[in-house]
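Provided herewith is a single structure, encoded as structure tokens, for subsequent inquiry.
For this depiction, one protein chain was excluded, whereas all remaining protein chains were kept in their positions.
And now, subunit A:
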Amino acid sequence: MENAALNIVVLVKYVPDTQFDRHLTGENHRLDRNESILSELDEYALEAALAITDDRGGAKAGNFVTALTLGPASAVAAVKKSLQIGATSGVHVSDEALAGSDAWSTSLALAAAVRTLGPVDLIITGMSSTDGETSLVPTQLAARLGLPAITFASSLELDGTTVTARRDGDDVSEDIQATLPVLVSVTDQANEPRYPNFKGILAAKKKKITTLSLADIGLSADAVGHIGSLTRVDSAAERPARTAGTIITDAGDAGIQLVDFLAAQKLI
């Protein structure tokens, strides 16, 4: 039997570049989102989606890879980058009321947005964002949509409508199987993400990005953001930067000096 065309949604997030210092600001201790980029970990999700659709004839064969983001106006940059890498279209959920959403209300809004996209076969996400780093959203999105979830997949294969994935834990590896539709979060071990090429960058300009407001996805402002969230940050303190201590160059006795240091610190 010929494989049917796939409708895949990839969650992408616009996050502050981890190469720079990041800061919490304002009375609600929100993240300063200047110097942001497409989250590195989402590139693995996008690659997983593109590899699967490439196998089935890509966009020409009717396969869709939709890059879905939620965030301020600037977050559309994450969608644009995804389109350059190869996603077929983009969706940007953007509304001022979403600012300050925790995982609970973010997953609520993402679920509502996914429901506007018609029947989805596969949702692929990264293992976590590189800013909040809770890994809660993928599972919560699956729970809200009534989809099985395979989290932290270090490999992902699709055969017909059967998804097989591997999860590598500390003491055990598990092979997991599920039937579409399903949500999968992939780790940075899952693949080698491709880079956008010149052709992809040109092609991206013709691809469609749909912007959805809260009203478009049928949610009220008080269901999300600071008001709708079920957690709050009471206070935040910047940790004093670590400073360099004693640095020595080995003159033949550095191993002994190391032991002296450990003994002085009562660590041995």
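Rule of thumb we're sticking to: a contact is a pair of C-beta atoms (placed from the backbone, for glycine too) under 8 Å apart; a residue touches a chain by one contact, two chains touch by 3 or more; residues count from 1.
In the analysis below, contacts and distances are computed from a predicted model.
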Omitted chain (choose from "YdbS-like PH domain-containing protein", "Electron transfer flavoprotein subunit alpha/FixB family protein", "Acyl carrier protein" or "ABC transporter ATP-binding protein") - UniProt protein name: "Electron transfer flavoprotein subunit alpha/FixB family protein"
Candidates A:Glu35, A:Asp159 or A:Glu174 - the one touching the absent chain: A:Glu174
Contact residue for the chain not shown (choose from A:Thr116, A:Asn197 or A:Gln257): A:Gln257
Positions on subunit A contacted by the hidden chain, ascending: 18-19, 21-22, 24, 29, 31, 41, 102-104, 107, 127, 130-137, 139-140, 142-144, 146-152, 154, 164, 167-179, 182, 187-189, 229-239, 242-250, 253-259, 261-263, 265, 267-268
